[in-house]
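Every protein chain but one is kept in place in this view of the complex.
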Amino acid sequence: MSVRRRQVLTGSAAGAVTLASGLASPAIAANEPIRIGYLPALTGPSSSTGVAMNRGTLFAIEELNAAGGINGRKIELIVRDTQSDPTKAVNGAAELIHRQKVNIISGPGNSGESLAATPLIARENIPQLHPCWVDTLIDVKKYPMAFRNAPTNTQIGAAANHYVVDVLKRKKVAVISDTTGYGTASVETYVPMLKEKGATVVYQANIDAANPDLKPDMLRMRDAGAEAIMPWSVNAGFLARICNTRGNMGWDVPIVGQTTLGSGQTKALLEKPEYWNKVYSNNFKNCCYGADGKLPAQTAEFAERIRKAKIDMADTLLWWIASGWDAPRMIADAVKATGSSPKEITGYWNQLKGWPGVYGTVRFTPEQHNGFLDDEVVMCEVNSLRDGAFNLAPGYGS
Amino acid sequence: MPTSAREPLLEVKDLAAGYGKIGVLHGVQLSVGAGEAVALLGPNGAGKTTLLRAISGLLPRTGQIHFAGKDMSSAGPRDAVSAGLVHVVEGHRVFTQLTVFDNLLLAGYGLPRAARAQQVEEALAFFPEIAEKRRNLAVTLSGGQQQMLAVAQGLVRRPRLLMLDEPSAGLSPVLVDRVLLAAAKLREAGTAILLVEQLIEKALATADRVYALARGTIVLEARTDEADLPNRLEQAYFGQGAHAPLQS
Amino acid sequence: MTDTTAQTGNGRPKGYRSTRYEGLLPFAILAIAGVALPLFDDSYIGLIATRACIYWILVAGLNLVVGFAGQIAIGWVALLTLGAYTTSVLTAGAAMPALPPYLALLIAAVAGAAFGVIVGLPALRLRTFYFAMTTLGFATIVTQVALAWKSVTGGGIGVAGPVFPSPFEPGWGFYYLCFGLAAVATWMTANIAASRFGRSLVAIRDAEVAAEASGIAKPLLLVTVFMFSGALAGIAGGLFASLQTYITPDAFTFDLSILFFIAILIGGRGSIIGPLLGTIILTVLPEFAAPLVAWSTFLYAALLLAIVLAMPGGIADLLDFKNRRPLERHREVVPRPEMLAHLLRGEGSILSLANVVLSFGGVRAIDGLDLDVRPGEVHGLIGPNGSGKTTTLNVISGYYAPQSGSVRLGDAVLPPGAARARASHRIARTFQTPRVIGGASVLDNVKIGGTIDGHGGFIEAMLTLPRHRRDETALRERALLALSAVGLESLADVRADRLQHSELRFVEIARALMLSPSILLLDEPAAGLSAEEIRRLGALIKSISRAGTSVLLVEHHADLIFDICDRVTVLNLGKVLAAGTPDEIRSHREVVSAYLGA
Partner (left out) sequence: MLESIVSYGLAVGAVYALIGITYNVMFTASRVFSFTAGMLGMLGGVLGALFIDQMGLPVIVGLVATLACGAVIGVVTEIVTVRPVLKSLEQHLYVLSTLAFALLVQQFTAIEWGTEARPFPRLFKIGAGFLDQQFWLPLLACAVTVIGLELLYRRTLIGRAFLAISEDNYAARALGLPEQWLRIASFMLAGMIGTLAGFSGGELLLAFFGNQSILNFYGFVPVALGGMGSNRGALIGGLALGVFQQTANFLVGGVFAAVAVFAVFIVVLLLRPEGLAGALGARRV
């Protein structure tokens, strides 16, 4: 369903392209649609997250338009698939800004693409709301109009580190990642943080995810006396191999790290189901089952809605959909409250206090465009996956 | 011009062939009767080898080729072989990495197993000295033996017409005689032979009839028993009006 | 019409210039379009156009490697990566004090040139497919290194690209920088393509043996070209980084490499405008076919397959109107020996082989051969198949090194082997099957023969400096002279593969004449010629020898041999069977028996 929808949208956008624009006046008529440029990675090597978030976003747009749009103005979502390729992301951003004259850009989500596209978007003074975790992407000096409705890598790492050191009480840690921008960036950031917390990083490496055998690295970790493995990667194959190798080595050590540890793709690649025990991944308070085994009220209600809308949940995670769903609604609220000019949107967000997202509560200040609250980043037990959500990991049972 | 008494087994009409843009043969007319032995002579570069290749379908060509009543003008080497028109190519090119026996088996590719085995034995019978080496790799054979093997390969199919391209090339006189003797035996057994040969005397001794090829076309046809053949041949070779006193 | 122009006094066919400018038209159109582009005031188009320019800067250089030299370099993205990181890292100043972007770009060019040689070097030793594989390897290794070498490249996090200061600030300013550099790259590669270096590259691709015989130094030439195209790739990389604003290893996908490579092939080998259009199309197409985006590489591959199987000439062939004009049927080659006087120096020297022995494995192909070829004489070399005629030619022209014996020219001993050095000794030859460049014009084919007489270097050619221009005019004059000498001047501008076989034989002779040879080796020049053509050929050969050149003629046509030769040597089984005047030979009993087998 999401597929069909995407093509319709891209198709219409391509249509818009053909009648050469550039003449369109930036002045906003009262009934002119609000144009949101959207840069998800829907195809290519690291697109599973993008595909999932896309479902949420499309759903939100449908809802908003079904409800009559914003102040009578329809929302038009113009999608450009970045194909997980930075060059395509740059092209896409340029087209959205100059051709499509969008009011705001949402995305990109993958680090490579965001790193390339964000400076370009900032240069043109277009507001940007993206879910990419790379810390350097939010910088009110360099990118005054870029906002993040997601945690930073620092927050993600802090949560994981906290869990390893303070909850699991492990002092010797192995930190590894694949060789992608996201992976290497994470390791760079987390190792010092761990050391601050008094843990010793006994093993640290960026491993080419294409390398099918992780045994060498795992053995070195064990020989180094690691008491916990912290893998940072969005590559399901890579993460699954870590779990499998641990299992085959019969090594009883917790794996604590990236959310993809709990994804359906990872689960599918496990050699034995029990290899998923003692694996804890990042997640978000609003999207986890509490001690009572229930989701928070607001989330439960959202989950119900997407179930009714028959959005495929089998191969994805609740928080992905949620994050995709929140973005357009944050934009909508900004426009509803003020207007659709860059100033108005950013001005509204700069004052945003505790915006209640399903993915997380968002709060911005003129100096701080990282909207996520530290305590909403949590860890969960991956083997408790059901309907795309997890139980909070032992220790969060508050 | 005298032609063969018997009705022709192979009939070639205005054949043209060449390599890429290079036209080598034009308007070649030639015929071989059943059980007849014909020698094809001519100076180097006249196109003798090309002619055999064109006939056996190893080269693309235009013109008509009739063999045993069938139209073979557009036939490939496979059809030629299965029709009994076998071409033993120049330079004893046998498969050096296979044994003598395997080389012969390959020559019988496609025949029923039993028939193949038997015909291979028949072929070997012509050349006792390679029959002894049937288990050896062909690479261990001498040049002459390789040539015999090549001819033997040609025999496996029990051809109706065997085309031999310079079987004597690079062989000692003794071996040449052996090879040509085999050819003669075949001939008695009723196989027609089209022989390309450098050694005119030997060729003439073997053949009933002779064609001379020069500058890509047939310039002479004669019975081997005709008088003054060498002179006429030389005339034919050197082109019209060439005067070539053969002094001794 | 230019195909049938008459010869004017100074040896330049009328209307030649017109065909020359015909080719420039598409470039002019593109140039105007490029300059006028900002009038659209659509920065998106601007960005795509900038990207196209940057890609072209790389492809322009790669085109000389792939399109002209025919080297299958698939992994050229490696050089883009290198250039991008070099420029970014130097301007960012992470590793060392920051440099101004223009200087960094220059350094990137140098680095690219150096690395280009490293990537290209295997091409000198390895077979095509092997080389393709090694470039693939380099493509992967470079990204691997970029990821591993975090301290400098920032690993997976990457580095910010350089920002060029005004007037080339991001936006249209930067576009003009890239456009300008692209124009310069086009100009330089076009100059090289039209120079003796460009022709030599194509010769190496399509007629390597002939190139060697004409004294073209393959290794040196290839290395130079790899350097040049590496430098352009380095610059392209720097600009690419700036356009991307921020580079991470995952920006340099193998698909990008494929795009560069395929752009050249759909454009057409040996063309400049073709690959240029190819690059533009491949860059722009996916942008305006949004629904196809995911399939773009699939489509490129399909395109490549279609091109290889159906239209090897590529776009360039479609634009080549000149060669669609029908040629005059029933053409006749009428040599004009009187022209030879202008070509040949008449200072032939005696070529003598002494007791040369060459055996392959056990077989003695040449067995103690003695042979003297005197100036002003046609020396015939005949004998049965496999008697060692062509082998002898190959020993003289240095393709084979004899095990013993000597080959001397005058009193200079020719080094055994060393085919390429022969041209400098003024030893020219033709081949049994004509070795001509089908895709090049007859004139260019002939010019190949005079390659070693050029004085201007690669750089001079690239910038068309005076000395190079003088070379070219001289070369052209001589080539036209040679063509009129063999009677082909009217076909000067025709693509060689449209000629008949007999005409190709004369083209080869014209090419040989460009050396103003002191020794001319002819390998069965009469094969496949009609009686009338053979007669004319004979006359031509004779007058070449009379102009002072020593001619060694290997031929099967006995009548031609006995017609024009001053002396004849008969070989049999690698040995001299007889030597003497034609009449002595034809009345020589053994000869008759060996040669005619009587």
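Labels A, B and C are assigned to the chains in the order they are written; within every chain, residues are numbered from 1.
Basically, contacts are C-beta pairs under 8 Å (C-beta built on N, C-alpha and C of every residue); 3 or more make two chains touch, one makes a residue touch a chain.
The structure presented is a predicted model; accordingly, all values stated were derived computationally and were not measured.
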item: Interface partners of the hidden chain - shown chains only, full complex considered; value: A, B, C
item: Among C:242, C:394, C:464 or C:518, the residue in touch with the chain that has been omitted; value: C:394
item: Sole contact to the chain not displayed, among B:22, B:58 or B:184; value: B:58
item: Residue among A:96, A:137, A:221 or A:236 that touches the chain left out of view; value: A:236
item: Option touching the unshown chain, where A:167, A:224 or A:269 are the choices; value: A:269
item: Chain not shown, touching residues in subunit C; value: 70, 72, 74, 121-122, 125-130, 132-134, 136-138, 140-141, 144-145, 147-148, 208-209, 254, 258, 265, 294-295, 297-298, 300-302, 304-305, 308-309, 312, 390, 394, 399, 431
item: Sites on subunit B contacted by the missing partner chain, in the whole complex; value: 56, 58, 77-78, 80-82, 86-89, 93-98, 102, 105-107, 109-110, 153, 157
item: Missing-partner contacts on subunit A, residue numbers; value: 43-45, 47-48, 84, 179, 205-208, 210-213, 215-217, 219, 235-237, 240, 248, 265, 268-269, 271
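The rule is short, and it goes like this: only the chains that are shown with their structure count from here on.
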item: Pairwise touch network: line, ring, star, complete, or other; value: line
item: Whole-Å gap between the CA centroids of subunit A and subunit C; value: 54
item: Subunit A and subunit B: spacing of chain centres that average the CA atoms, whole Å; value: 80
item: Intercentroid distance (Cα basis), subunit C paired with subunit B, Å; value: 43
item: Numbers and ranges of subunit B residues touching at least 2 other chains; value: none
item: Touching residues on subunit A, where the partner in the complex is subunit C; value: 7, 10-11, 13-14, 17, 20-22, 42-43, 45, 80-81, 83-88, 90-91, 94-95, 97-99, 111-112, 115-116, 118-120, 123, 134, 179-185, 188, 206, 208
item: Contact footprint of subunit A on subunit C as seen in their complex; value: 40-44, 46-48, 51, 144, 147-148, 150, 155-158, 160, 170, 243-251, 253, 255-256, 287-291, 293-294
item: Residues of subunit C that touch subunit B when the two form their complex; value: 383-386, 433, 500-501, 504, 524, 527-528, 531, 556-559, 562, 586-587, 589, 592, 595-598
